[in-house]
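There's a structure below that I have some questions on.
Left out: one protein chain. Kept in place: all the others.
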Amino acid sequence: MDIATLDHICALSKLNFTEEEQKDMLGQMTDIIDLMDTIKEYDITYDDTKDHNEIGYGDLRKDIPAPSFPTEKLQQNTTPRDNCYVVPKMME
Amino acid sequence: MDLKNITAAQLRRMLDSKEIGAKEAASEFLSEIKKNDGKVLSFITVTEDEAMKNAEAAQKRIDAGNAAPLTGIPIALKDNLCTDGIRTTCSSKMLGDFVPPYNATAVEKLIKDDYTLLGKVSMDEFAMGGSTQTSAFAKTKNPYNTECVPGGSSGGSAAAVSAGFCTAALGSDTGGSIRQPASFCGVTGLKPTYGRVSRYGLVAFASSLDQIGPIARSAEDCGIILNAIAGVDPHDATSKDVPFTDFNEKLGKSISGMKIAIPKEFYGDAVDDEVKTAVMNAAHEYEKMGAELVDCSISTLKYAVQAYYLISSAEAASNLSRYDGIKYGLRGEGHSFDEMIRDSRNRGFGAEVKRRILLGNYALSSGYYDAYYRKALALKQQIISEYNAVFDKADVILTPTAPSVAYKIGAQDNDPVKMYTADICTVTVNIAGLPAINTTCGYNAAGMPIGMSIVGRRFDESTIIQTADAFEKTFSPVRCTL
Partner (left out) sequence: MSNLYPTIGLEIHAELLTKSKVFCTCSAEFGGEPNSRCCPVCSGLPGTLPVLNHTAVEYIIRAGYVTNCEISRFTKWDRKNYFYPDLPKAYQISQMPRPVCLNGYVDIVAGGKEKRIRVNRIHLEEDAGKLVHDEATRSSLADYNRCGIPLIEMVTEPDFHSAEEVVAYVEKIKLLYKYAGICDCKMEQGSLRCDVNISLAPKDSKELGTRAELKNLNSTKAITRAIEYEIYRQTEIIESGGRVLQETRRFSDTTGETTALRSKEDAHDYRYFPDPDIPPIIFTEEELAAIKEALPEMPQQRKERYMSRYGLAETDADNIINDKDICDFYEAAIKAYDKPKAVANFMLGEFLRRINLGEMSMTSLKFAPEDLARLIELGDTDKINKNNYKTIFVEMINTGEKPDAVCDRLDLWVKDDSSAVEAVIDKLIADNPKPVEQYRAGEQKVFGFFMGQANKALKGQATPNTIKAILEQKLKG
């Protein structure tokens, strides 16, 4: 793994590293990827229809609404404004 | 009264015969925690008031003569099980102050039985790890030797049971996180079939692998607890409606004629000799009971750790994306959404969690998906079909639970590859969705417990409980002393 790839994956992951952290992480991730790469030698293809974990259409939840959750309790782990979650202003 | 080595089944009889009161039992454990958990660091939150309230309600029910099997039984919960009004941290700074507004289904079921909640126990951060040393709040130690790890990720659960801080605990198992710490701490831990216990309210690590299960002092206790928490749940579409009456129904029945498979790949160079010897001794013990040992092979084992880390990290990367500081959890600073969310996650997550997120996003990202994630799914299918073939000719499979006994704290620090490959014995069970139970089969020269795993057919927990129980009845455990 190179720095550019790590940067890209960090962007996808919404993580930042200091230069020093990045060096460590790059080394560790390289080791990890090397381990993962050993599966490339195994020749096998995936067929999602053969997972056999499907359920039937009849097993789905019936469309019956239930009362929603008390807003205050739902938001007990944040500080809402006008019952809304607050985030830094989004640009379009 | 010393309740440290008492099983849930024994405590049930004592409570019902009024030999001890529920409040007395609760107090006994609470004072044990106060006295000794400073050495073990298994609890993150001790719920003293809750415990006494629970015990009072339990006593009323016992007095009324309609106690359920877990009424008044003091239990600890892994800190990734949501408890309404009680802090649930996942051992992460990210959720250091998180108070769920709802109960996990498994917890709800324990509440229905009027169990006694002693508290929330430590784990590896977001259940990622095998040592409980990635916990941001309580780096739990092994009660058999506090210089050693208790295993993980349910290290707090296993250590608390082992140290006698509770009668039993719930853990969760994604790649061995119940069985391996149970093995390291010399207790019994059951990972049920995927879909047997609802995952609703279990903070997700890897959704296709996670499963809640009990850690206790006996296979019988594991069965008692599984009886309480199992069952299909309308809140979890992956829970399965497979009827059961009593997971302990086969307890005490002879295992004569049972076919026990020994997959050779699990007894290779990666596993310490002392472990192999202890497990094989147990195998021969089974032979003496009339069981037949059958050779078999799981040839994909050499790719299992890779498949496991690719699948679990991919799911984890997605599951942990919701921690952005907005709705709950550590809220970082920043002038834009992007700055704020990055700051929240940089500060909230520890190094191991970050590694898994990076690996997961790498495996899913454009250009790498087919080579890694999709390949891992193919391996999963292959592993499942290998297990199916084994179960065509055997009733259960016997393997070591971990390649070694509990190792010294710090021994695997900063060596993720070493840490990951140590999961070799447990991960295939999760990949295949099978039930497995760890019980102690011996001790090494230093007195550290060695665990073995009995793996069963899907939804056949009662057979592995029966098998583990049969061995436990022949075995004299050496309990730890603090």
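When the chains are written out, they are named A and B in that same order, and each has its own residue count from 1.
One rule holds in what follows: a contact is a pair of C-beta atoms (placed from the backbone, for glycine too) under 8 Å apart; a residue touches a chain by one contact, two chains touch by 3 or more.
As the structure is a computational prediction, the values presented were derived from the model and not from experiment.
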Quiz item: Of B:37, B:124, B:220 or B:315, which residue touches the hidden chain?
Solution: B:315
Self-check item: Residue among B:15, B:68 or B:95 touching the omitted chain
Solution: B:95
Quiz item: Considering the entire assembly, which residues of chain B contact the chain that has been omitted?
Solution: 80-82, 88, 90, 95, 98, 100-102, 104, 199-204, 206-208, 234-238, 314-315, 317-318, 321-322, 324, 326-328, 335, 337-338, 341, 361, 364-366, 369, 373
Exercise. For chain A, enumerate the residues touching the unshown chain of the complex.
Key: 8, 11-12, 14, 48-49, 51, 53-58, 60-66, 68-69, 71, 74-75, 80-92
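Everything that follows uses one rule, which is that only the chains that are shown with their structure count from here on.
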Exercise. Starting from the mean Cα coordinates of chain A and chain B, work out the distance between those two points in Å.
Key: 23
Quiz item: Which positions of chain B touch chain A when the two form their complex?
Solution: 97-99, 101, 234, 237, 300, 302-303, 305-307, 309-310, 317, 321, 324, 326-329, 331, 334-343, 345-346, 349, 354-355, 357-359, 361-363, 365, 371-372, 374-379, 381-382, 414, 416-417, 420-421
Quiz item: Tell me, which parts of chain A touch chain B in their complex?
Solution: 1, 5-6, 8-10, 12-17, 24-25, 28-29, 31-36, 38-40, 42, 44-48, 50-51, 55, 61, 69, 73-78, 85-91
